[in-house]
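For this depiction, one protein chain was excluded, whereas all remaining protein chains were kept in their positions.
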Amino acid sequence: MKSHLILSIVAKFLIPLVLLFAFYVQFHGDFGPGGGFQAGVIFAAAVILHLLVFGHAATEHFIPTAVLKIGAALGVLIYAGVGVASLLAGGRYLDYDVLADNAVAGQHLGILLVEAGVGITVAAVMILLAYSFQQRGHDA
Amino acid sequence: MISLLLLLFLAITAIAIVRSRDTLTAVMLTGLSSLISACLFLLLDAADVAFTEAAVGAGISTLLMLAALHAVAPVRPQPRRVAWPALIVVLLCGGLLAYGTLDLPPFGAAENPVHQHVGNHYLEQTEREIGVPNVVTAVLASYRGFDTLGEVVVVFTAGLAVLLLIGRPRRKDEERDAR
Amino acid sequence: MSWLAHFNYWAVIVVMMTGLYMAIAQSDLMRKLIGITLLQTAVFFLYISFGFVRNAQVPILTEGAERYSNPLPHVLILTAIVVGVATTALGLALVVRIRERYGSIDEAELASLADEVEDLEPHHDFDDQDEHP
Partner (left out) sequence: MREHLPILLVVLPMLAAPICSMLPRGRQAWLLATAVSWAVLAIAASLLIRVHAEGTISYALGGWPAPIGIEYRLDGLNALVQVLVAAIAACVLPFSGRSVQDEIDADRQPGFFALLLLLITGLLGIVATGDVFNVFVFLEISSLATYGLIAFGRDRRALLAAYRYLVLGSIGATLYLIGIGLLYALTGTLNMQDLAARLPAVADTRTAQTAITLVMVGLGIKMALFPLHLWLPNAYRFAPSAISAFLPATATKVAIYLMLRFVFDIFGVGFAFGRLELNEVLLALAAAAMLSASLAAMQQRDVKGILAYSSVAQVGYIVLGAALATPIGLTASLLHLFNHALMKGALFMAMGCVMLRVGRTDLDAIRGLGRRMPWTAAAFVVAGLSLIGVPLTAGFISKWYLVLAALEAGWWPLVILILVASLMALIYVWRVVALAYFAPNESQRREEAPLSMLVPLWLLVLANIWFGIDTRLSVAMAESGMRVLMAGPP
């Protein structure tokens, strides 16, 4: 992809902001609209913007495919693992009540962790999708 | 009133998509229809859904379609032909659905069964049982947390399948196909 | 039952059926996927309108709010949106592969190609019937 000066400057300015917004959405989901899924998508959007402006090689340098593959699997493992943790703590599967001293604190912890799992898998998969499709340009 | 207008606009967009001859136009209009839906969801007090539909439907989904379109180009314009058997099936299906809406509980009434039973429990108990203000998050991550686990697994499954299909450079696949 | 009360459902059914028609009738494989996306978007609206309550608020608990819209349909549709984009992505990947191995993504052309191969080469081995555009 050809590099346009203005485009790349705007992108360099915009991408950190979007990433910041993604983290805000991730952790603010308890109070306002948002959560792991939306945050993951926004995070991926920032990376995809980078991909579009700076090309595959530059983006892959920052976020290698191998890391993304692990990330996609890791998110599922975190979410399902929280369930197993609640089993070990004596509750039902995904019963967060038993994860901390009192039920509400346990719920907070549980939701925080599973939302993190959602965010990681969604972001990783969305970026992987963009990588995959981008490699398949017709004249590649 | 705004929502009625938007809804009409959505229907018109849909018709425009089906009548468009060029797939690129269809993709862009699909993105537009997602954006309109996101506005509608916001008007219907579904902020989380509106947010997600805007990010996914108008954002990621459109982007993926454009990327795929780039990969499969060139695409010839579609002839505008009516497939009658399909149209009949679709009209029957639409007729059935319209018939089915006749006995739906009135739109937006607080007395509807949907708001009496489980939904009410979430609104009344979230503060005590979960302790987060956003009830959607509470239901999503805790009350129906297992659905969301399933949803993450769906994303993982799709990601894995796409990666296995087109995840490596095209050159490698062509060598293999030619073998 | 007033006509106006059901207008929104009917408008949505129009969108739904447009999507369904695209998915089954149009012969471009990309457009079929667009049709499915459209069909699903309309279903999302159906669910969200079930959860709507007049003069209510977004289901985020705030002081002084009396009535909230129903959060459950919102949660279901969040899941459904994700499922939808996952399906679309997989479908697009298949379309890309089909384009690479057949040189076409037109249903009618593909059908004639597949038949041709079947008739002419009853003993196909793996992969030997590829043609590259």
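To keep things simple, chains are lettered A, B and C as they appear, and every chain counts its residues starting from 1.
Please note the rule applied: contacts are C-beta pairs under 8 Å (C-beta built on N, C-alpha and C of every residue); 3 or more make two chains touch, one makes a residue touch a chain.
Note that the structure is predicted; figures quoted are calculated from it, not measured.
Participant: Considering all chains of the complex, which shown ones does the missing chain contact?
Facilitator: So, taking every chain into account, the missing one touches A, B, C.
Participant: Among the options B:Gly31, B:Gly57 or B:Gly145, which residue touches the chain absent from this view?
Facilitator: Considering all chains, including the one not shown, the answer is B:Gly145.
Participant: State which residues belonging to subunit A touch the missing partner chain.
Facilitator: So the residues of subunit A touching the missing chain come out as 69-70, 72-74, 76-77, 80-81, 83-84, 87, 91-97.
Participant: Touching the hidden chain in the full complex, which residues of subunit B are there? Just list them.
Facilitator: Missing-chain contacts on subunit B: residues 96-97, 99-105, 112-119, 121-122, 142-147, 149-151, 153-154, 156-158, 160-161, 163-165, 168, 176-177.
Participant: By the contact definition given up top, give the residues of subunit C that touch the hidden chain.
Facilitator: Residues of subunit C in touch with the missing chain: 16, 20, 23-24, 29, 32-33, 36, 39-40, 43, 46-47, 50, 72-73, 76, 79-80, 83, 86-87, 90-91, 94-95, 97-98, 101-102, 110, 114, 117, 122-127, 129-130.
Just so we're on the same page, only the chains that are shown with their structure count from here on.
Participant: Count the C-beta contact pairs for A-B and for A-C, then tell me which is higher.
Facilitator: Looking at contacts between chains, A-B has the larger number.
Participant: Where the centres are mean C-alpha positions, what is the separation of subunit B from subunit C, in Å?
Facilitator: Subunit B and subunit C have C-alpha centres separated by 7 Å.
Participant: At what distance in angstrom does the C-alpha mean of subunit B lie from that of subunit A?
Facilitator: Taking the mean C-alpha position of each chain, the two centres sit 20 Å apart.
Participant: Would you kindly tell me how far, in whole Å, the mean C-alpha position of subunit C lies from that of subunit A?
Facilitator: 24
Participant: Multi-chain contacts in subunit A: which residues touch at least two other chains?
Facilitator: 31-33, 37, 122, 129, 132-133, 136
Participant: What positions in subunit C touch 2 or more of the other chains?
Facilitator: 58, 60, 78, 82, 89, 92-93, 96, 100
Participant: Which of the residues in subunit A come into contact with subunit B in the complex?
Facilitator: Residue positions touching the partner: 29-35, 37-38, 41-42, 44-45, 48, 65, 69, 72-73, 75-76, 79-80, 83, 93-94, 96, 103-104, 107-108, 110-111, 114-115, 117-118, 121-122, 124-126, 128-138, 140.
Participant: Contact residues on subunit A for subunit C in the complex?
Facilitator: So the residues of subunit A touching subunit C come out as 31-33, 37, 122, 129, 132-133, 136.
Participant: Please output the residues of subunit B touching subunit C within their complex, sorted ascending.
Facilitator: For subunit B paired with subunit C, touching residues are 3-4, 7-8, 10-11, 14-15, 17-18, 23, 26-27, 30, 33-34, 37, 40-41, 44-49, 52-53, 56-57, 60-61, 64-65, 67-69, 71-72, 75-76, 78, 83, 86-87, 89-91, 93-94, 97-98, 101-102, 104, 106-110, 112, 114-115, 118-119, 122-123, 126-127, 133-136, 138-140, 144, 147-148, 150-151, 154-155, 157-159, 161-162, 165-166, 170, 173-174, 176-179.
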